[in-house]
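Take a look at the structure below.
Every protein chain but one is kept in place in this view of the complex.
Entry: chain A
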Amino acid sequence: MSNKSVTRRGVLKSGAVTSAGLALPTIFTASSAAAYTNEPTGGTVTLGFNVPQTGPYAEEGNDELLAQQLAVEHLNGEGDGGCLNTFTSKALKGNGILGKKVEFVTGDTQTKSDAARASAKSMIEKDGAIMINGGSSSGVAVAVQGLCQEAGVIFMAGLTHANDTTGKDKKANGFRHFFNAYMSGAALAPVLAKEMGTDRRAYHLTADYNWGWTQEESIVASTEAMGWETVNTVKTPLASTDFSSYIAPILNSGADVLVLNHYGGNMVNSLTNAIQFGLLDKVVNGKDFKIVVPLYSELMAAGAGENIKGVLGSMNWNWQLQDEGTKAFVKSFGEKYGKPPSNSAQTCYAQVLLYADACERAGTFNPCGVVEALEGFEFDGLGNGPTLYRADDHQCFKDVLVVRGNMNPTNAYDTLEIVEITPRAQVEYAPDHPMFAGGELGKCNPGA
């Protein structure tokens, strides 16, 4: 017989602790018997594809989803295998991941941080997703990356270009294959110097949010380093639809280059407005006026139509590359969907394969094992040539493309032409570079 007596205080304490435990979201307590969050126990493993299915980037999200579905097919041994045939790591055998058939669920980010977190949370809690992939916004990427870190699942980012994703907001459970704003600046600057000279005066129009600021900072730094002068940097509200009030003053500012730090609908409209005002027909300071769009996508180029002709920018990847990985992916995607993939589709496809491969090499779905397998991983055969997943910040380093709006497109898809493939060494930077300062990678969280 126990000599412990049941006291009122003891009951209250025990009750409070039990209640607090029950009240915790299940994602923080899930799989108490398991080693990590959503450990697959049956014959399948579930991936969560969180892409914008509604909102301004729905087309981009649709393309990502098509690529993710293709990746799942290839992982399960269906179709022609795509990049499984060219990937230098030979761990993937086309029999799922670690012998488990790959299934997927989808969420709609709506390109809103709160909606994206809610959909990711739902996929993790209700559907048992063990990895989240996709997205077309840095705000969303940072928000979902934070959630995945807390929940103990891996986040394989989609299209996110802000320095912060692998800078001050980096997380141990998050990985970015896409390039970033610093890399855009580093790749673009030499081409701009070659094509436009080193004596230029630039005027920046910048979307007034996290991504816009980091891109402006990166492009200003890289162009000023080669001798350009920055005349003005003007922030434009993200909700702007007409940029005529911002474009008109440029004509009399003394600037001879306009840099549009805009993306999506903002970029399509600001570029259209700039062309309407005849900026490209002007001669300022004795030089032809030029426009630069540091971050391009094929879908934006299609939206901008004729206006994009001759305008320089940068990209993570383009379907016109001639390496074996690109050719295999474009063939698979093109034959299945009847169009070439966009660079957001390619980054999602690559990320899904990279995650699966890391699980195979680690021999586990445990996020800490996956993190270890991905950190410092060198690979080739997925497009962009030899690539490194740097351990310090979980940023991929590979070649970056400088592209130009095609002056004479022969079909609906070759709206952009590759001007230069900037070698990886030229876009590398130290992990403690000031533009990426602050924040800690922290430790991987398996969630259990």
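Definition applied: a residue touches a chain if its C-beta (ideal position, glycine included) is under 8 Å from a C-beta of that chain, and two chains touch if they have at least 3 such contacts; residues count from 1.
Please note the rule applied: contacts and distances are computed from a predicted model.
Trainee: Name the absent chain as its UniProt record does, using one of the following: "UDP-glucose 4-epimerase", "Phosphoribosylformylglycinamidine synthase subunit PurL", "Amino acid/amide ABC transporter membrane protein 1, HAAT family" or "Cytochrome o ubiquinol oxidase subunit I".
Mentor: UniProt protein name of the non-displayed chain: "Amino acid/amide ABC transporter membrane protein 1, HAAT family".
Trainee: Any idea which of A:114, A:199, A:288 or A:306 touches the chain not displayed?
Mentor: In the full complex, the listed residue that touches the missing chain is A:306.
Trainee: Which of A:91, A:105 or A:251 sits in contact with the chain that's absent?
Mentor: A:251
Trainee: Return the single residue from A:101, A:201 or A:235 that touches the missing chain.
Mentor: In the complete complex, the chain left out is touched by residue A:235.
Trainee: If you put the missing chain back, which residues of chain A would it touch?
Mentor: Contact residues on chain A toward the absent chain are 54-59, 62, 232, 234-235, 237, 239, 241-242, 244-246, 248-249, 251-252, 265, 268-269, 272-273, 276-278, 281-282, 299, 302-307, 319-320, 330-331, 334-335, 340, 410-411, 413-414.
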